[in-house]
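Questions regarding the structure given below will be posed in turn.
We show some of the complex, not the whole, and keep each chain where it was.
Order of writing sets the labels: A and B. Residues in every chain begin at 1.
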Amino acid sequence: MDQEVVEHIVLLVIVTLLSVVQNAFFAHKVEEESKSKIVQRAVPSAFERVFNANQNCKDAYPTFLALLWCAGLLCSQAPAAFAGLMYLYVRQKYFVGYMGERSQSIPGYMLGKRLICFLFLMSVAGVLNYYLVFFLGSDFQMYIKTVSNTISPLLLIP
Amino acid sequence: MDQEVVEHIVLLVIVTLLSVVQNAFFAHKVEEESKSKIVQRAVPSAFERVFNANQNCKDAYPTFLALLWCAGLLCSQAPAAFAGLMYLYVRQKYFVGYMGERSQSIPGYMLGKRLICFLFLMSVAGVLNYYLVFFLGSDFQMYIKTVSNTISPLLLIP
């Protein structure tokens, strides 16, 4: 792989690696919990809460990865990687909150939704920019990059 | 990203975005339904073993794919593909072992963990190499490739 091409994906790769570490942490938690406790269906035990939290995070994982890469490749790398990092933080908070009380997980879930939306809009902007360049010949990529760079810190507001 | 490269993936990105929208729609349906009903489950044994083995393999699949491609793109292709092949073999043994007895699945699980770690380290080495080139200007990629090529046969040791 050329150095120039890697330059476009290296931040995304770092975020991917972090998410992999987080997956391993979640799976370890489930494994740990399943060794000490017996599963009970009637009352949601500690194991079932962790298992469910892990399942929920796993379910959203391929979607998140695909969005992250699309946003990063087509639009702008730095804001996409930033939103990805935020998502991983939110997922962490969600998972820990799920283990304690169910009510704590809801704000994290909402924030995760917002970050996914941000990545989605970035991808859409990238696609639109491509077609504007294709049909009209003007390049809005610089504007989109500036806008997404400006908006991305707003994601920190709870 | 250059215009020529985007040209090769823009349609795929659109389809990916559509599938994300659809996933969101499905998740919304489940959420909607779960508000009104309570879940009840029965536990069959023979079918559930195969089902669980499949589920465990499926859970790790996106993580494995992401690592495989990160390691292959940023570091070295041949060792990554070799580790990937090994992982597939281990997964096969794990699946067949899971159908028979539960105890047979544990070594396969440990080996799979080691292969995932190898791919992870390769990706990290690739990222580190990029930043070393960026800041110091020296290229360690050849050394990393040689090291990973040398280490990869060691993965065969049980």
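Everything that follows uses one rule, which is that contacts are C-beta pairs under 8 Å (C-beta built on N, C-alpha and C of every residue); 3 or more make two chains touch, one makes a residue touch a chain.
Predicted, not measured: the structure shown is a model, and the values here were computed from it.
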Oligomeric copy total, full assembly; chains in place: 2: 3
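Here is the rule we use: only the chains that are shown with their structure count from here on.
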Sites on chain A touched by chain B in the complex: 1, 3, 6-10, 13-14, 16-17, 19-20, 23, 27, 41, 58-59, 61-63, 65-67, 70, 73-74, 120, 123-124, 126-127, 130, 133
